[in-house]
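Just dropping this structure here.
All protein chains but one are shown at their positions in the complex.
Which chain is which? They are A and B, in the order written, and residues in each are numbered from 1.
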Amino acid sequence: MSRLRTLHDLAPVAFAALVALGGFAGVATAGVLPEDRADILYHRYDGGGVTIDGPSLLVRKKFLEKFSVSANYYVDMVSSASIDVVTTASPYKEQRDQYSLTFDTMRGKTTYSLGYTNSKENDYQADTAFFGLSHDLFGDLTTISMSFARGWDIVQQRDAITGGVDPDFREHVDRRTYSMGLSQVLTRNLVAGASFETITDEGFLNNPYRTVRYVDPTSAVGFSFEDEIYPRTRTSNAVSIRGRYFLPYRAAVHAEYRYYNDTWGILAHTGELGYTHPLGEKWIFDLKYRYYTQDAADFFSDLFPRAQAQNFLARDKELSTFVSHTAGFGATYEFPGGIPYMPRFVKKGTLNVRWDHIFFDYSDFRDIRVSGVAAGTEPLYSFQADVLQLFVSIWF
Amino acid sequence: MSTSVGARRIAKIACLLAASTLLAACSSVEPWVKPYERDHLADPIMAFDRDPVSSAYLHHVFESREGARGAAGSAGGGCGCN
Partner (left out) sequence: MTGKLRNLFKCIALASALVVSVSLAGDGGGRAADFRLDARGGKQLGLGELKGQVVMINFWATWCGPCRQEMPLLEQMHKKYKPMGFTLVGINVEEDSSGAEAWLQKTPVSFPILFDRENRVSKLYNVSGMPSSVLIDRKGNVRYLHRGYKAGDENTYLDHIRALVKEKA
């Protein structure tokens, strides 16, 4: 019986997306509320047999000079024939809709933020609420920030035959995120930052459709599938540092490093280097390289020796040992307000394109689409993906 | 679970950070970058996150395909006005 996979792995990320949008991913700068602006983005991910595209609309506006409100509507339209899908099920199409709302207010040197996100697809719903504050010190050279987010997910399952949601399967996930950040102006040309984030998840953390494989001499291919079993809790810690430096001829370089570990035994390092180069008054170009490496979760295996080999079983490549390299390029063109066909309230705008190319190289996850080889000797899996972003921003 | 040692250590460091911030805030520290010297810092190319709609999306692309999550953004810098 073929079973459908879903965006289960993507939906919980709504949680992280909210925190990212809500003012703690660089939206807040010292001293002032963020500017009023609107962005319309078209995003497209193509790789490993998966195509996901859709829009993202973001509007931010100040009210009464004291509050800044931002609203985001985001859609993922998925067309998936990924390696997991083709080896255990059939290609599928699906859509995930996400809505976010955040409020920021500034009192003296402190900014308070409140936000809410809802993400929905036909078998997964995620709600997240967050509260945060940031405070400027030492002549606005230092900014400290803290936030707390709480998420509630409802996990359901679609019946492959009827296509409807199975009424007997309804699980929950509780998520809590605690974040702290510090930003420090070091010189006229150098800003540095550090963040720390702890996330705890509790509940049904795996994907009800995903399976693991084990050695099965009775099977024609030498292996059989069984359901994955995950722990019901996961706690992770991540620490990152970053810096941005202004080059005298007007350009900027940035570097970032993140260390991650969690109770599932995953240890990851992330490093990023970037260069931003403006050209005249109208153009800005960005170049970026990102390196990511992770060690597999304790209970991950591409091929277990027998059925029910251990208490927890995972074969999700997201939890395997792998390295990824990303090269990114971006171009921004700024146009002034007052050009033909532009509403009068538009002060300025930008046209933007970004392209990232990602290489994924797995060390302990195999490509089981390859037949005719002994189980466990299939080639290691790797794939490349293209990420395209086209967006228009206006300031008003 | 076995987070305890790591989390406890980080908790201790964070508490020290908070305490020292508190103490330091009481004494007056002269900013070594004056408000009128923040022209470069106020330049849009020096923003950690120039286009939140784009960085939030890219953040989502990575987090949904990797095991690691969190500690991605930074507030601060900028013109420091007001």
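The rule is simple: a residue touches a chain if its C-beta (ideal position, glycine included) is under 8 Å from a C-beta of that chain, and two chains touch if they have at least 3 such contacts.
Note that this is a predicted model, so its numbers are computed, not measured.
Asker: Considering the complete complex, identify which of A:L41, A:A126, A:V155 or A:M180 is in touch with the unshown chain.
Answerer: Of these options, the touching residue for the absent chain is A:M180.
Asker: Sort through A:T110, A:S219, A:Q308 or A:T377 and give me the one touching the missing partner chain.
Answerer: Checking the options A:T110, A:S219, A:Q308 or A:T377, the one contacting the hidden chain is A:T110.
Asker: State which residues belonging to chain B touch the missing partner chain.
Answerer: Contacting residues on chain B, toward the hidden partner: 1, 3-4, 7-8, 11, 14-15, 18-19, 21-22, 25-26, 28, 31, 34-39, 42-43, 79-82.
Asker: Go through chain A and note every residue touching the omitted chain.
Answerer: Counting only chain A, the missing chain is touched by 31-32, 35, 65, 108-110, 133, 135, 137, 139-140, 144, 146, 148, 178, 180, 198, 200, 235.
FYI, only the chains that are shown with their structure count from here on.
Asker: What's the distance between the Cα centroids of chain A and chain B, rounded to whole Å?
Answerer: So the centre of chain A lies 18 Å away from the centre of chain B.
Asker: Could you please specify the touching residues of chain A with respect to chain B in the complex?
Answerer: 9-10, 13, 16-17, 20-21, 23-32, 39, 41, 43, 45, 56, 58, 72, 74, 134, 136-145, 177, 179-185, 187-189, 191, 193, 195-199, 233, 235-240, 242, 244, 246, 250-252, 254, 258, 260-264, 266, 268, 270, 276, 278, 284, 292, 294, 297, 318-319, 324, 352, 354, 356, 360, 387, 389, 391, 393
Asker: Which positions of chain B touch chain A when the two form their complex?
Answerer: It is residues 1-3, 6-7, 10, 14, 17, 21, 24-25, 29-35, 37-38, 40-41, 43-49, 51-82 of chain B that touch chain A.
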